[in-house]
Structures are given as structure tokens and as C-alpha cells.
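A single protein chain has been omitted; all remaining protein chains appear in their positions.
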């Protein structure tokens, strides 16, 4: 019966859609394709590949039995996020602005080929931005891993892709496609070159609200509120993920120039310097000043924190500035890590908040602290503008996320069952895994004993 | 003694070959290298990288103890396949045609630099095609994993690289290098842009015959013919492989344009849309209509199925067409999966047949169903042509593969020992692994008990 309905629906849509899908794409303005196009296209590929990096990083950092669910969630995140952003979010972020608040055209990919004006990037810019948007989503998935249900998570992901990310993005980057769009934060002078705030902090603040509302994983904190050791599956696999992410950052920052010119090499060099310097500081700061506690996650997180921080300012600092950004970002990360885990007692399994949130903020401020500014802008003025942008991002994201997660919690619920948390989330449950599930039930007591 | 013979042979060959290897390569026609060249070169790199994707995907899908053998087989596949295709297969596929049946020059890489005419791609086209050919081989390896012997497998692989793949390829793409070559299926109007049929289905049909002749893995089906659960090693590792494959597809489809022009962005966007849409449908179709049974493999397979399907038609549908191709491919995959496993009771450990076979066929038909056709071609006519091409591929591949596997079975045998199947194939056997092997024998009884 169900099948008949589906078949009928398919046939009807085929008939009615008739030639819609065969319509030739609007031909792009005649442009001579050059190295700018291929550079942005390959940067889009590198940013897409960061999905694999996040996947491996997160799977390595969560407990072994949760690896499969984390990976599957990452994948569905990319799938849903990319489709939704492609069909709706992109228009909200880059479309013709309505009062500077949201974009109002370019939906369903219609019209994306005509711009950005003169560049002829068209679909390539579109691909690049889709890859960017899904990066923000993946950050949320990491923070909330090991206890969030699949359907509520996916719903949240879709809302981020259609509301939170593109609306704030419109305020900063809304003039990238239509040059004459207002973008009020950019118009004030707010600079976030490749998205320390627009991409990374946004993702982190959604995650922050998420882990606050859903609460820690079962048994993460003892009765005194001290964290108990949850063994990460495999640090070495996280290192693989980190190196893929780093590679992706060549495209993330380098591609944001939207051209291959003399600046790209410096942007990538700055990216490398900041990542390396932040990792170095995070490592030795933890080694010498923090009793080597959580040394591996701080080292790995510190590196990514440095990459996040330089993202905003990679195009307006020189090598020494990049070094300064990296060195300080390493410290910001380590203190932020302790703040989240030991002071606020929030459970962020992959360390997403200190990395993408705090280092994202720091990097955005570094634009004013270390960057080359216009001749008439004082560092203090710029610092104020940067702080404003960062605050707007925080308040806006926190507010919308709070409403979103609260509603989800009260309706479909956010959390998986305690059993699933202990033995690993299996999306789709028993039927998915067949007999294996039985084995798991049999060994439950045994596992419980082991966990005592 | 053996060593002396080898040394002597080496010295003789060095002497006789004298300056052969130092001969300068025939200088390519003077061309100005441009973004087309670098795009196809990088696409070749991406397609080569798909080897890593297949490797990780397959290792994650087979049982843990078979991971090493699967990985080693993948590697030797690439090595043997690439050398054989490079020296012989390429000539058969793209060489000067003999009665439209097979190509007859360009062997040993001689002459590959002179064409395709005017483009100056030369060696870069050669590299791209080598990477393509080995993709087809890898599909076979996945389907037959966990029970096929190493030497028979390698022999089959070599035959596919020298006969099956390039001969059928000659009929469709034989005019890519020499424009005036006849390519009878292409000449009839058969369209397979980047190889849903030429690469993917061919690989799948060889695998289909292979798993039919070699039979299922020991214990895969119970006495009633129902499949028993064989636990995949690590879905999250398969997700890594899938993401690498997806990245590779940017080059697989985008590079098949053999230029970087305005179409490439749309081709890649279509690829992304179809993969995402197919995954979405495969997931929720299984979740809501198939009792969530085999949810993970259907989700992963569905995504790849969507990517396979769009491969034939990515250059002649628009975004809506790509969406339609993807949505339907997800269904094709799920029904195909059940058909193979539950109806035909064939044992395809990595799900290669529904993905590369059925979705390959579907995608090739979608050229007619959803694609933009020439002004004088009706959808029905084109559908007939597409169906003809698909059928020829099926019949030709099935026939040759049947002869090949039957001969291999009757001569050197196809299958490893039951012990190797149970405890993991170790290519080269005991000597390879040293003492470890002994441990394994010791624990055999224990393992048997566990398996009861």
C-alpha cells in the first residue's frame, strides 16, 4: 500500500515536473575561466574534505562504542545541511537583502550563476559556501555527541542551516554576492575574513546551549562534580582527523580570498604558523604549568584553536602577527578548556567550545590587536567593532538556540535512553543491527561489572 | 642459484635495453598549458585517491579479521591494474580502432602524448584514464572479499584490466583520444558521461558473476537460507572511506569534462545533490518502510548509489534533475540491496552490486528520463538507446566473467581454505606472520566456542 502511494507520487511528480529538470541552467555570463576559478573550486573541495577531518577527529575523541553513531551523524549532517543550505540557506545569507536582515532570493540555486559580479565564480562560489555552512553544523554535532537522539539532532541541524548560520552570516558577508547589499556588521567595519566568528563561533555557541540543556553524559561527573575519566577511543585517529582539517584549512582560509593572487601564499603561511604556534603553546603550557593534565586533548585542541583564531585575521596580519595570534590562542584554548570542564562543569566530549568558541572570539579580536588596519582606524575603535560583532553573534545564537533546544526537549525530547548511552547509540535500534543486539544484552551484566 | 639467474637477467636486460629508458619522451605538440590541464591533472589525483576511499570503505564493512587482506588486495589491485592498463589496456580502449571492436595502438604508453587532438592533454589524459580503470577493478575486489584466494583474484583483476573494461570502454569512449575512431555505442547516441555503466556497472557485473560462482562466505546463510549477521569491522571507518570517495567524485565527474569551463561547477553541484538526496531517501525509506533493517549499510550504500547514478547524467541534467536522480537512486539501491541479499541470496559483503550495478543502470537510464536531450531526440528513443547500452554491458560482462571465473575455479581454484575464511585471510600464510600464527591456532577452539 505504502509502496503504491510512493510509486504514484513518483509518477505524478515525474509527469508534472516534465521538463523542469532538463531545463538548461541559465548560462553564466561569458567569462574566461582562469586560475581564480580553479583555486576557489579546489578550495571548496578542501573545505568539503574537512567533513572527513571532523569525522575522524570526533570518532577518535569519543568513547569507542559511540564511534559509529558519531560518524553516521556527521554524514547525515553534511547531507541534510548541504541540501537545506543549497536550496534555502544560501538565499537567506547571500540573497537580495530585505532591510539588511535576511536575503530574499537565490533560493533553489536559481540565479547563483550570475554573480558575484564580474568574477564569474557563480556555481563555484555556491559550492564553496555550501561547504562552509556544513562546517558550522559539524561543530554542533561534536559537542553534543554520545547522548543526543538522532531525530532531534537532525532537526536542530536543519534549523541551524536555515536560520542561525545564514542570518548572522547575512549581517557580515551578505554583500559578497550582491556587492550593493547592506551587511550591517560589515558596514560598521567588522572584519571576519574567513569566519572565526561567522562559522566557528556560531557553531560553538549552538553547541554550548545544546550541552547545557541536554546535560552531561551519564557518569561524566562524580557526586562532587569532578569529571571522571571517559576514555577517548583513539587519539591517533583524531590526529589523522586533525591533519585532514589542517589541510582543509588551506582552502578554508586561502579560498576565502576568492582569487589566486599574491595574498594567498601569505594567508596559508599565516594559517600554518598560527596552528603550529598555538599547538606548541598549548602543549608546553599544559606540560609545565597545568601538571600535564589532559595533555593530548589540550594539544590537539590547541592546534585547532590556533587555526580557528587565525581564520578571522589571516589576511591582515604578517608572519609575526600570525605567530602572536597562534601563541596567544594556545593559552586561550587551555584556559577555556579548564573553564568549560572544571569550572562550568559542562560536558563537551570533543572540546568544541574552547576551540571554536573561545579561540574564535579571540581570533576575531586579534584583527584589531595585531592586524594591519586602515589609516584612519585606531586599534581601540576596531577592537570595539570586533567586540560588538562577537557579542552580537553570541547573543543572537544563544537566544535562538535556547528557544530551539528547549522546544525540542519539550516535544520530541533530546536525549537517548541510558542504555544507548552506555553501550553506544545505534541509530535505528535493534532492527538495524539484527542479532548482534542480543549479544549486547547478554553481555550487559558483564559490562556493568567491568564498569564498577 | 636463483639469485644468480636473476642477477644475470638483470644485467642482460640492462645491456640490451641500453638507451631505451633514457630515450627522451616524444615531445608533445607545443601547447600552452592552461587551467584545463591542471584541472584534469588534479582530477586524476582525486580519482587516484578514491583507491584510499574504497580501501577504507571496504575494510570497515568486512569482518575485522579480514581487514588486512582486503587492504592488501586493494593495493595490489591498483598496482597490477594500473601497470596492465597503462601498458596494454589503454591501447585497447583508446587506440586506433580495428572495425570498431578494439583499439590497436598506444600500447606501452607510446604515442599517448600526441592527443587528444588539439587539447594537448596527452599524458594527463593517460593518468586520468589509468585512475578510472583501476576504480572498476576495486569494485570487484569488494564484492568478492573474505573468501577469494589471492592469486586467482589477481589473475581475474588482470583479465578485467586488459579485456573486459577496455573492450566495452572502447565501444562507448573509444573516440575520446582519436576523434575519428568509431565507437559504436556512442555513435548510436548512447550517453554515459563519466561512467555509470562504463566503469561502475562493469565492475559490479564482474563482481556479480564472481560472488555467484564462488558462493557465499561460510555461515553467511543459515539452513533456511536466511542471512546471519556478520559484524562489519567498523562503520565509522567506512564513513571515512565514503567521504574520500565523495571527494574523489569531484574529480571523477568534474574531470570528465576534460576542461575547466562553466559546466564543471554544475557537474560537481549535481554530483553533491544526487549523493545527498540518495542518502536521504535510502536512510528514511529504510527507517520508515523497511523496519530500519540494515540501516547503516543502506544509508552508506544509498549515498554511493546516488553518486554512481549521477555519474552518467551529471552533465545533462540541472539541479532539479540531479535531485530527481538522487531521490530515485536511493530507492533503487534499497530494493536492490534486498533483492541481492534476501531474494537471490547472494553474498556481497560491501554491497557493491546494488550500488555500482543497479544504481549504475538507473543513472544511465536517467540520462533519458531527466536529461536535456538534443532537439530531435525523444525521451523514449533515448531511453531505448540507453537501455541497449546497459544491456550490452551486462551481457558482455556476464559472459566473459562467467568464462573467466569458471576457468579459474577449475584450474587454480578461487577459494581460500575454511580456516582462512574464519580467522582472516593471511596472504602468504604462516611464514608471513611468524609466531603469531601459532597463537591463532591455539585460540581456535576458543573462537569456535564463541561462534556457537
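For clarity, chains are labelled A and B in written order, and residue numbers in each chain start from 1.
Everything that follows uses one rule, which is that contacts are C-beta pairs under 8 Å (C-beta built on N, C-alpha and C of every residue); 3 or more make two chains touch, one makes a residue touch a chain.
Quick caveat, the model's predicted, so the values are computed rather than measured.
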- Task: Identify the residue among A:181, A:196, A:311 or A:328 that touches the chain left out of the display.
- Result: A:328
- Message: For subunit A, which positions touch the chain that isn't shown here?
- Response: 35, 38-39, 42, 46, 228-229, 231, 234-236, 239-240, 242-244, 246-247, 250, 254, 260-262, 264-266, 268-269, 272-273, 275-277, 279-280, 283, 286-287, 289, 291-296, 299-300, 303, 316-324, 328, 331, 369-373
- Since one chain isn't shown, list which residues of subunit B touch it in the complete complex. 2-3, 6, 10, 13-14, 17, 20-25, 27-28, 31, 33-35, 37-38, 41-42, 45, 48-49, 51-52, 55-56, 59, 67-68, 70-72, 74-76, 78-80, 82-83, 86, 108-109, 113, 122-124, 126-127, 130, 427-429, 431-436
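Note that only the chains that are shown with their structure count from here on.
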- Query: How many angstrom between the C-alpha centroids of subunit B and subunit A?
  - Reply: 33
